[in-house]
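Shown here: the complex without one of its protein chains, the others still in place.
So, subunit A:
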C-alpha cells in the first residue's frame, strides 16, 4: 500500500467514523449521567429517516437535520419517561426503542414514498455538500503535507468538522463546567447530588436529551452526507458499534475519538479489501467486521485494561422510601 492508498483509507475512515463519533458522544452523556442507552441504534435510524424525508420535501438539508434531531429527541423522551420518570428497566426500554425505530421508519416510509422503505435520492441542496478547506488546492502539490491537508482533512461535509469539534466541547462541558461535574456525579452517586439540592431527574433528562440531539446528528449525517437518502435499516449496527467504542474509550471523550476512528478504520479496510493478507495469513473480511465487537468483549473482560462503567449506571434513582 503506497502513501496515497493510506491517505484514501484514512479519508474513508474519517467519513465512516463520524456517525460513530456522534453516537459515541451521545452515549457518553447519557451513561455518564447513569442512564444506559442501548437505543442509540434506534435513534440514529429514526433521525436518518426523518432527516432524509424532510430534506427531500423541503430541498433544504438544514431543515432535514432539524427534523432528524426532533425524531431522535422524541425517542429520547420515551427513554427518559421510561427510565427516569417511571423507573423502568433502561435496557428493556432501549431494546423497545430500537424495534420501534426499525418498524416505524419502514411503515411511514412506505406510506409516504412507496419505495419499500427507502426515501427518494437526495440531490443538490438536500444533501450536505463537501467543504474545501482554504488553500487546499494551492498546497495539493506539496509532498506529504499536500495530500494530508487537501485529500484527508479537506473535502468533508460540515458535520465531519462539527463532529470533531464536539470532542473538545464534550470534554470541556464534562470536566470544566458545573453542569458537567453534576452530570458525572449523578452517574456515580445520585443521592449525593440530591442531597446537595440539585435535581437528579432534571440532570438525567438533560443528559438524555443531549444524547438525543447528538444521535440526531449521527443519523442526519448518515442519510444526508454519507449517502444520498434513507434506506431500510441503514444504521446497520452503528449504534452498537458506538456503544462498543464507548466502552473501549472507557467513557472518556478523547478516547472516544480514538476508538471511533479505529472502528471507522476497520470499516474502511473491510470495504476496500475483500480479504486481507497479513504476514502470510489470509484474514477474511468478516473477521474485520467482527473485530470491533471482539475487541469490546476483550476490553469488557478486563484482560486489557479494565473498563469500569459509571457506578449508578442503569439504576433508577428512588428519592425516598
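Heads up, the rule we're going with is that a residue touches a chain if its C-beta (ideal position, glycine included) is under 8 Å from a C-beta of that chain, and two chains touch if they have at least 3 such contacts; residues count from 1.
The rule we apply is simple: contacts and distances are computed from a predicted model.
One chain of the assembly is not displayed; among "Rod shape-determining protein MreD", "Protein GlxC", "ATP-binding cassette domain-containing protein" or "Ribose transport system permease protein RbsC", its UniProt protein name is "Ribose transport system permease protein RbsC". When the whole complex is considered, the residue among A:59, A:125, A:180 or A:237 that touches the unshown chain is A:237. Of the candidate positions A:9, A:33, A:65 or A:106, contact with the unshown chain belongs to A:106.
Of the listed residues A:47, A:119 or A:296, the one in contact with the hidden chain in the full complex is A:296. Although one chain is hidden here, its contacts on subunit A can still be listed: residues 38, 78, 81-83, 86-93, 95-100, 102-104, 106-108, 110-112, 114, 116-117, 237, 240, 243-244, 247, 284, 286-287, 289-290, 293-294, 296-297, 300-302, 309, 318-321.
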